[in-house]
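Please read the structure below before turning to the comments.
For this depiction, one protein chain was excluded, whereas all remaining protein chains were kept in their positions.
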Amino acid sequence: MALNRKTTETIKVDRLNQKIALEEAVGSPYFIAHGTHPPTPMITGMKDGLPPYNIPFLEDIDDRLNNVEKGLESMDASGITYATVSLTCPGVEGILDPDEAVELARKTNDAIYELYVKSHPTRFGLFCSVAMKKPEEAAKELERAVKVLGAKGALINGFTNIDKDDVSNVRYLDDPVCEPFWKKLSELDSCPNLSQAAYGFGIETAGHSLRIMCSGILDRYKNVQIILGHCAESLPFLVHRIDHRMAIGIRGNNGPYKKSMMYYLQNNFYATLAGVRRESTMRNTIDEMGESRVLFSVDYPYESNEDAADWFDGMQMNENTRKAIGWENAKRIFKLT
Amino acid sequence: MALNRKTTETIKVDRLNQKIALEEAVGSPYFIAHGTHPPTPMITGMKDGLPPYNIPFLEDIDDRLNNVEKGLESMDASGITYATVSLTCPGVEGILDPDEAVELARKTNDAIYELYVKSHPTRFGLFCSVAMKKPEEAAKELERAVKVLGAKGALINGFTNIDKDDVSNVRYLDDPVCEPFWKKLSELDSCPNLSQAAYGFGIETAGHSLRIMCSGILDRYKNVQIILGHCAESLPFLVHRIDHRMAIGIRGNNGPYKKSMMYYLQNNFYATLAGVRRESTMRNTIDEMGESRVLFSVDYPYESNEDAADWFDGMQMNENTRKAIGWENAKRIFKLT
Amino acid sequence: MALNRKTTETIKVDRLNQKIALEEAVGSPYFIAHGTHPPTPMITGMKDGLPPYNIPFLEDIDDRLNNVEKGLESMDASGITYATVSLTCPGVEGILDPDEAVELARKTNDAIYELYVKSHPTRFGLFCSVAMKKPEEAAKELERAVKVLGAKGALINGFTNIDKDDVSNVRYLDDPVCEPFWKKLSELDSCPNLSQAAYGFGIETAGHSLRIMCSGILDRYKNVQIILGHCAESLPFLVHRIDHRMAIGIRGNNGPYKKSMMYYLQNNFYATLAGVRRESTMRNTIDEMGESRVLFSVDYPYESNEDAADWFDGMQMNENTRKAIGWENAKRIFKLT
Partner (left out) sequence: MALNRKTTETIKVDRLNQKIALEEAVGSPYFIAHGTHPPTPMITGMKDGLPPYNIPFLEDIDDRLNNVEKGLESMDASGITYATVSLTCPGVEGILDPDEAVELARKTNDAIYELYVKSHPTRFGLFCSVAMKKPEEAAKELERAVKVLGAKGALINGFTNIDKDDVSNVRYLDDPVCEPFWKKLSELDSCPNLSQAAYGFGIETAGHSLRIMCSGILDRYKNVQIILGHCAESLPFLVHRIDHRMAIGIRGNNGPYKKSMMYYLQNNFYATLAGVRRESTMRNTIDEMGESRVLFSVDYPYESNEDAADWFDGMQMNENTRKAIGWENAKRIFKLT
């Protein structure tokens, strides 16, 4: 902090070494998880038959989805002590055959557990995959993963394709057939559930979240806690307005919910910083959810651990809040030691 | 401010009397503007054949859309000196026949001008309607409204239906055929354009805005200034992330834009407080756009002038910023005296 | 929240009923606590022989300093479940004879305990008085008050007069002779200590705090936790600058401290909202200390419980943070149930 008369036009970052990240994506040895299975043309981002990112960038990501050592190296360079891994998107949600989805979810969970959690128990935890095409099976696999593999919850990649022939035919997570899954989540006692945006800058995930709120699921299963990436996909910014409009509507018209959307956001959701590099967005999220419900994360390998750590560690903020967001909240929620 | 030992469990609001509101909706004497023309079933909000709001509430709104005196009374009670009126949504965008749209836009503009602007020149200004089904005609009507009726710009209600037989067939505002309209907007020198969300909590408007940014329109017509309601529909919260993802994409893949989305947001957009009653949402918007680009508004009669004024006037904030947002910015932008 | 077309120019406040307040002042049956003992002319605030406040106002305060029932009534009207009481300022610090100070501290603690804590154990706790003129005795009385009367700590009203003949001759709390007191505070394990501004808008208290930080007391007794009123008397706003200047000074020149002033502020201090009615001041305090170190308080009867509750309960903020500041932090720190 001493007086310095020269400038390198850079600001030094003091690396914080206890951070926990909650949205690290990995691949499956059994199928190509970043696409539907079998493959269908991607819906968005392609131009003249080419992907939206350049080839070396995509190859690097592909490599990192399956390279435990590179992940650990990157975590070490970034001061990330511990990360929960989960299957990249659309993952099991993109498997078009229901029975295959059930089977591949289980096999993939076992494989990820072996490679990451069992081999490096102090570094990795697991959010399991579940086949939401068969919600009863999803509930069973969730229970197995939590009890046998020590999973911290399930990660669901937004919509589930429910029609082999029409990939645009999808199911929302508040669909009544999903009830057994929510029931099981609740029985397993506040077991968090990572629900991640597949595309559209979070609009999809925000839509799922609002529907879950309106459906009364969070009244029936009060224990359920949902983790949203990207500072909860704009919900902290806009949910007051949704409540405001719904307050003048006819009660019950939008579902059997009992509380305000803001209430659910503040009591049943956590927001991660995955993909966020903007202080005012983080501040708005803390302003609306409280510092106990905001969690550091990266979205590796789609984001750089190193860049995210430079941003988070270098920000001017009080250390009590930084530690709470950086690792203390995650330790409390997931009962890590 | 004196010491008070009793409580009425209310907080007194000192009414500020110079406020300017920019999103006051009115009806047309020529057609039912809050629906398509001819009518088609509403897409959302109906349940068991009933509207989402109760009948007295809807009747009150219907009345106020066409009642100048009630509007003035409400403005007086709320400390709103001046308001710009515009046709309620979907307005002309919902007229399915192109020629009819052109004609009704012109006739409606004249009618609103007579009823509001000419009769109460110190209280009302106009954002005209234009028929975006025929962008050349829209450009002509914009010019006429600005030059003859003193319009402050045009209000466009999101999508324009472009197919009589399929109302879901719509046109985005960055469609190449819209170019003449943007060109005219620019020629008329930084003439603001109110683009309002029809539904979906601003997702539609945010989508239009991002497409306009990506299309290069704001590079070709640098004067164009766009006003977005509802604190710019979450763009202040999330646009950094869009920039962040686009920065790792292939340049040009998403359009011929030259600057970042954040740059356009800060240089070509204004955000109004229409429909917003949340301080942290307003703060986030000021944080990302600067206090010179945030404007008080209400969204009357869908929102209550009185409630909005109580919120805005009663908030704890510095008076310099409150005045800038309350009226000084609007006076500067619209050259009001 | 429903649409309202009339205005009463007030905003309704929903009363929160579990608040805890930490700076409620009471009198002593044994001496006039709001002046020196024996009386000396007040140093500031008098004009033409008259006090700075009007007589009915002063009489009301005098009454309330000794009226348990009025206090309870006011707490009920304000949603304050529990309050810690302490002797008003300058209290024992203004007793000029050391032995008398020791005796009156003990007798006053017993009296306040009987009147408030013993009679209303679910409503009141105690911060005891101690005679800092005799720090060894202060340590003893602190221990007795904590162990016998269940005191939550001691409240010290800034400077201690140390000279009968010259009231301007005062002792700072980092004076080496105070060491036994700090040692005892630490032994009693993170027993909080309310240190309140006597005058000068907190400059005195900020001065004490900075000297305590520089003295190394907080390195020698890491358990010590100090509660400051008035959002920590501007320290959140300015302490970064003190650190910044000290960083370019000669290490050790200002004392044997081991950490930054910001570190001590974030680890050894709590800030109360006593006397604060400004959201941005509260936000700055949360920004610098974290929401776990900010505590609701009033400063009754010098401030109005009712007004403070209207402000705190009516503010737009997330409920998680409001509860943390309103009562959860106090419950955790003072092990209340």
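Letters A, B and C name the chains as they come in the text, with residue numbers starting at 1 for each one.
One rule holds for everything that comes next: a residue touches a chain if its C-beta (ideal position, glycine included) is under 8 Å from a C-beta of that chain, and two chains touch if they have at least 3 such contacts.
Since the model is a prediction, treat every value here as computed from it, not as a measurement.
Considering the complete complex, the chain that is not shown touches A, B, C.
Within the complete assembly, C:Leu238 is the residue of C:Val148, C:Val177 or C:Leu238 that touches the hidden chain. Touching residues on chain B toward the chain that is not drawn are 1-3, 243-244, 247-248, 263, 266, 287-293, 317-321, 324. Although one chain is hidden here, its contacts on chain A can still be listed: residues 3-15, 57, 60, 74, 77-78, 278-280, 303-304, 306-307, 309-311, 314, 316-317. Contacts to the hidden chain, counted on chain C, fall at residues 47, 50, 52-54, 57, 201-203, 230-231, 233-234, 236-238, 240-242, 244-245, 248-250, 253-254, 275-278, 280-281, 283-284, 287-288.
Throughout what follows, only the chains that are shown with their structure count from here on.
Taking the mean of all protein Cα atoms as the centre, the chain whose own Cα mean lies nearest is A.
Centre-to-centre spacing of chain B and chain C amounts to 50 Å, using the average Cα coordinate of each chain.
Our note on geometry: chain A versus chain C, Cα centroid distance of 43 Å, whole angstroms. Residues of chain C found to touch two or more other chains are 3, 317.
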